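Of the protein chains in this complex, one is absent; all others appear in place.
Moving on to subunit A:
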Amino acid sequence: MAINRFTTMAYSEADEMVFGHAKKPVKAGLDLEIGAGYTTAEVNYAPRPEAGESMEKLVNEYQRITKDIMARMVQVGFPSVVLETEHVQQMTNNPSWGAAVAHAQKTIMEEYHEEYGIKCALRHTPGDIREHKEFMDLRGDKMGVVMESFEQIAESGADLLSIESMGGKEIFDYAVLRNDVPGMLYAIGCLGTMDMDYLWQEISSVAQKKGVVSAGDTDCAQANTAMFIAGGLLDKNLAHTLAILARAISAPRSLAAYEAGAVGPGKDCGYENIIVKAISGMPMSFEGKTSTCAHSDVMGNLIMQCCDLWSNESVEYHGEFGGTTVQCWSESLNYDCALMNTALKSGNEKILRDLLMASDRFRDPQSYVLAYDNAYAVGEAIVKDGEDIFLRAKNAAIACCDTLNNSEGLEMTKFELGALAKATAELDAITSESETFMSECMERFKAEVPVFKPENYAL
């Protein structure tokens, strides 16, 4: 499929964006429409450790998970749900395992849909297994296994196809631990986008062939790694200003899925999705306060501001007082959705959106930049040079720094301000010539990072 870069914004202004509405809603699964005027919970889960021992055990585990969720949805009276199965590595490495799980889950979902009319869809997210023990091997034999996995799950019941791709991570892991802004720009903005272009043309082609939805990627491997390392307010592992810089650069990278044919909904852990939604108009999944079962963040309310699907990220399947974990978390997610949907029905969606945003706006540099008005501004910087993958990533980084440098009401520590000043100066010093930047980075990182293989990016 062809690559069609975004050079304009889908929304004419930030205030147009709300939860539950996307400019380009998408139909999927069993009567579900995403971004078409209502929000839906997206429940994500992980099998218990011992379930990975055999295909039979895994299928059985996912059957229990699926039944538990569907039963709780009906018991408490929720109208729609999306289930996301992020593959454990055994399922992608053995495509028939992933297919068996998808088939078992979809069979149960169809039964509930038939009996109760609940709207639902199944997302499957194969693991990005395109690597060997020592090196990433993005275009080697493992690519065939990944694509075979996509083919088989699409045939077996998956409605939405996603992945969390790894392109650029070998450089990013090195760069982020050394406060290396040009390295982050090269890793996420350039290498990450080049891999996305390659990968998502293939995935979208499979989706089109099988009549399912090619639903998008997330920069989990890089921007979420930065967010996770940055941690809470008292952690001293990475300045939060650098974490949001990685996030801003991740937006044009995740956008590339849609430029290669994906139509959404974007993956839940893509906190950059607010920027991607502003540019592409595609529906997006988000996670925040109801994903504390998986991780902590500093924007639990704010990130709900414009969601179309609302996710819990992932929870290990086991028992709690209120039922199994998937029952508890799916119920919580759906009460959040019921509130948003009530706001939509009553015409109060912008009030609720703003309350969610305002409650976390000043919590952290990350939440400040991802507040929908500032995120929209980062989006505008990206589309300004939308055809040039380096320039648009650099623009995103500069817009992020400008937003923080000109912030009003945001308190930052000296560490955060120091890291911001250093990043701003480094960005000022970077060339605006893509070819110069790419060739300089290639030489530098070939020398500094032994596991960097340019052939992964056809370089």
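In the analysis below, a residue touches a chain if its C-beta (ideal position, glycine included) is under 8 Å from a C-beta of that chain, and two chains touch if they have at least 3 such contacts; residues count from 1.
The rule is short, and it goes like this: contacts and distances are computed from a predicted model.
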item: Chain excluded from display, named as in UniProt, from "Nitrogenase molybdenum-iron protein beta chain", "Glutamyl-tRNA(Gln) amidotransferase subunit A", "Aspartate carbamoyltransferase regulatory chain" or "Methanol--corrinoid protein MtaC"; value: "Methanol--corrinoid protein MtaC"
item: Hidden partner chain, touching residue among A:49, A:211 or A:347; value: A:49
item: Per the touch definition above, residue among A:31, A:56, A:111 or A:316 touching the missing chain; value: A:316
item: Candidate in contact with the missing chain, chosen from A:21, A:361 or A:394; value: A:361
item: Residue touching the undisplayed chain, where the options are A:18, A:412 or A:427; value: A:412
item: Touch list for subunit A against the chain that is not drawn; value: 15, 46-52, 88-90, 129, 131, 133-134, 173, 176-179, 225, 229, 233-234, 236-239, 316, 351, 354-355, 357-364, 373, 409, 411-415, 419
